[in-house]
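Let me give you the structure first, and then I'll get to my questions.
A single protein chain has been omitted from the complex, and every remaining protein chain is retained in its original position.
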Amino acid sequence: MTATPVLHSPSAAAPLARGTPRRLRNGRIAVGGAVLCAMLLLCLVSLFWTANSNSNFYYDGQHTEVPLAPPQVRPLWMLFGTTRLGQSLLGQCLFGGVISLTIGVAAAAISLVLGVGVGIVAGYRGGWLDALLMRIVDVLYALPYILMVILFKIALEPLLNGMKIHGHPMLNPMASNLVVLFLSIGLVSWLTMARVIRGQVLSLRSLPFIEAAHAAGVPQWRIFLRHLLPNLVGPITVYATLAVPSAILQESFLSFLGIGIQKPLPTWGSLASDGLPLSLTPVGPCWWPLVFPCTLLAVTLLALNFVGDGLRDAWDPKRDGAKI
Amino acid sequence: MIRLLVIPLVMAALVCGAVIWSGAHGGQDRADFSFINRGDNKSLDINDMSWMQDIRLAFALWEGLYTLDPVTLRPILGCADSATVDPQTHKVWTIHIRPDARWSNGELVLAKDFLFSWRRFLETPGEYTYLHYYIKGAKEYSDAFAAYGSARLAGRTDVKPPDISSVGEEALDDRTLRVILVDPIPFFPALCAFTPFYPMNEASMEHFKNVDPVTGAVNYDKAFTRPPNLVTNGPYYLAEWQFKRRLRMVASPYYWNRASLRTHIIDQIYDEDPLAEFRTYDRGEVDWLADVDPTLAAGMLKAGGRNDLHIFNAFGTYYYTFNCLPKLPGGRPNPLTDVRVRQALAMSIDKEQIVREVGRLNQPISCDLIPKGIFEGYKSPPGLPYDVEKAKALLAQAGYPNGAGFPRLKILFNTEATHGDIAQIIRRQWLNNLGIETELNGVEVKVFGKWLNTQQFDIARSGWYGDYDDPSTFTDMYKSDSEENNAKWSSAKYDQLCAAAQAEQDPHRRFELLSEAENILLNEAPIVPLYTYVGVYMFRSNVTGIPLSPHEYLMFQGVHAEH
Partner (left out) sequence: MTRFIAWRIAQLPLIMVVIYLITFALVWVVPGTPFGQTERKLPAAAEASLKAEFHADSVLSFLGYYPTRLIFHGDLGPSLSYEGWSVNDVLRYSLPVSITLGLFAMLIAMVGGCAIGVFGALRRGGVLDYTSLGVALIGISLPPFVVAGMLLAIFSDRLHWLPSGGWGSLKQLILPGFALALLPMAYIARLMRVSMLDTLGNDYVRTASAKGLSRTEVIWKHVFRNAFLPVFTYLGPALADAMTGSFVVETVFNIPGIGLHFVNAVKNRDQTLILGTVLVYAAFLLTLNLLVDIGYTLIDPRIDITARSAAT
């Protein structure tokens, strides 16, 4: 049964109907997107050098004659200075960017799928299923996160190392460490999103037009797709774009505690936590091990946030704020 | 709208109330001497003490039969006023407790107090129970008592507890102790000055006693270590202990030598973070910072100009351990069982570079387990030098020319501090010098400890501080039956030499035997010493009496801060 004209109110319009291309040219997305693309391109292209063990830019290349050297323009690989072991900080920052973004996107994807899924099911179905799911969320929220991460690492890493395809190990130890890390982060970060989405669904399903749709006999899935989902885009987009930075920051916290990425792999977070004591010591501080990774981190995360804002503005049907 | 403002207003009110409620225990009188210790206090029960920060406090709160001289830190008579050893066997000590020795509650210190504490060490084993095994019959008693407990737990009622009089320690009268040793060890006075041989006041602990009805094991609720319950016999007593804020020790009015105390009120301040600790010291709020963050210290050393920074060699070594079992964890065959492989790995590490880049505190590099020069008259063996050519040759001899075919080994370390950086350097040095690829395995500290002690590693970083003033505190570690032998390496000759040294009466010959043993250890290289630890203190010129002792010991009665 098709929707009757009674239901055709601006707030129920399908999101794709409006002039989308025009909206996507909104300032936020442009600026944020450009910065993001530039950063991604830079990190990926520079892999030719930063992952090449013969290059001076190699992330693990220990130039023992210049430990903790300040930034200088010549030679280029010392542009950001060097670390305590003489490694090129520029190389580490760029390589670390690839790793950080991988962790961020993977963990965010996991938490998005879980959070939105559970939130919608709980809010929409209500009743005992809602109660059960929310109590499970409560229990998981209360469990000690650090303990779970430690256990994950100990339990999963040998498992992943042992997985073989045709007799060859599927993942080398560094890769399996990475996988365990974004699994640990993603599997714990979905909880708040589930609660918020559930709250939104609860408030939406009691709106008059939903009840009217029921009364008119519109099938459930249609109500869901055409009326509920578009109105959830706002909070979902907000949380999705907050999920990537949040995952990256979670990894930095784990590095700060010593249970993050395995050396010698760098991430922006582990570089920041290594650089912090060096730059905050009151005597003889070295600013570059902290400033450069943090700048890259902040710029990228801000760009992600701006893109998220812009996307939300573009897709939301109620975007035209009332002129009052 | 008003209704929504309720939330922030309520919270503001709660905040004000909470500030008042949780507020400071403010406005105390300043202590004569305040310091920041090496970390959180883990335990003030002598039985359970093993961390340096607790031992430091124990030196102030208790006094053993011997104590340490505040300046030279050599053992001198303390609670005892005379101690003699029989001239023939040098195994029987007769010690007389001074008549004016009193507990902090005024009661007299008697021989039974020492026996009570020593017996407790045997029946409720602690970290340092093994030091009691130098006393005749102690080990047997301790094992028999444990067996009795297990038998009782298993339900048997016919067993009897072992007889305490079988142990070579007894009270000849109220104030005289006789101790019979297994071997004529020369460092018995040093042991008596150390925490496992301190007395305890049984009467004050009675209230906290729990006796297990099945096994008969006696436990004490640890609340007895908090003021005002803790009764001690040393120069100071525990006056106040605010959790994670401050601990205060005050001179005991009953201490027999209180006239010699240069400081009367001592505060230990807690700080969570090394930088916060430094700031507290730098502001002048504490007189002595007993443990300085290495990055900070290295920065200050490099910048120069701080005459309140004191760095000195410590009584410990940082080294790497090789797993010497026939198979590695996971069942793979172990290439490290071949001594040539171990020697090759040991000789291809450039230790200077490690100290220069990571240590940064001019730690002396070491090819020995026992810090060089610590013991007068002890001739340190040369150990294995840094010689890449020789290392390559050895590796080729062992069947891995230029590292071909050498399996990938993992280096285990804990992720705190700079262990990861050191591992990265060593990994690269082995790759460049020998062509061997290794992997890093950094884990959290407790996991590291567990895996190190259960041989779940290929190569692991290690460290050891000596417990008492004798080379055997290091060499005993690598005897075949020692629990601390993490490499699980064994050499019959080494065990023989250690046993001979223990029974040897002539001190020079003893040192020779131990030196020979250490030589074997270093040549067979189940371990690779890297450098000697350093201690870092900070205190200004108005503070006197803090010795730069390799043990990092300190007797508070000799310390004074001029304000």
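A and B label the chains in the order they appear, each numbered from 1.
What we mean here is this: a contact is a pair of C-beta atoms (placed from the backbone, for glycine too) under 8 Å apart; a residue touches a chain by one contact, two chains touch by 3 or more.
Quick caveat: nothing in here was measured; it's all calculated off a predicted structure.
Student: Of the listed residues B:216, B:449 or B:507, which contacts the missing chain in the full complex?
Tutor: Selected residue, touching the omitted chain: B:449.
Student: For subunit B, which residues reach the chain that was dropped from this view?
Tutor: These residues of subunit B touch the chain that is not shown: 1, 4, 7-8, 11-12, 14-15, 18-19, 21-26, 40-45, 48, 50-51, 124-127, 129-130, 142, 146, 212, 217, 219, 221-226, 242-245, 270-273, 275-276, 279, 414, 444-453, 462-464, 483-484, 486.
Student: Touching the hidden chain in the full complex, which residues of subunit A are there? Just list them.
Tutor: Touch with the absent chain occurs at residues 9-11, 27, 124-127, 130-131, 134-135, 138-139, 141-144, 146-148, 150-151, 154, 191-192, 195-196, 199-200, 202-203, 205-207, 210, 214, 220, 223, 231, 234-235, 238, 242, 245-246, 249, 252-253, 256-257, 269, 272-273, 276, 280, 282, 290, 294, 297-298, 301-302, 305, 309, 312-313, 316, 318-322, 324.
Please note the rule applied: only the chains that are shown with their structure count from here on.
Student: From the mean C-alpha coordinate of subunit A to that of subunit B, what's the distance rounded to whole Å?
Tutor: Roughly 45 Å separates the two chain centres.
Student: So in the complex, the part of subunit A that touches subunit B is made up of which residues?
Tutor: Touching subunit B: residues 60, 62, 64, 67, 84-86, 150, 153-154, 173, 258-259, 262-264, 277-278, 280-285 of subunit A.
Student: Can you check the complex and tell me which residues of subunit B touch subunit A?
Tutor: Touch list, subunit B to subunit A: 274-275, 278-279, 282, 293, 295-296, 299-300, 302-303, 306, 353, 356-358, 414-416, 420-421, 423-425, 428, 439-445, 447.
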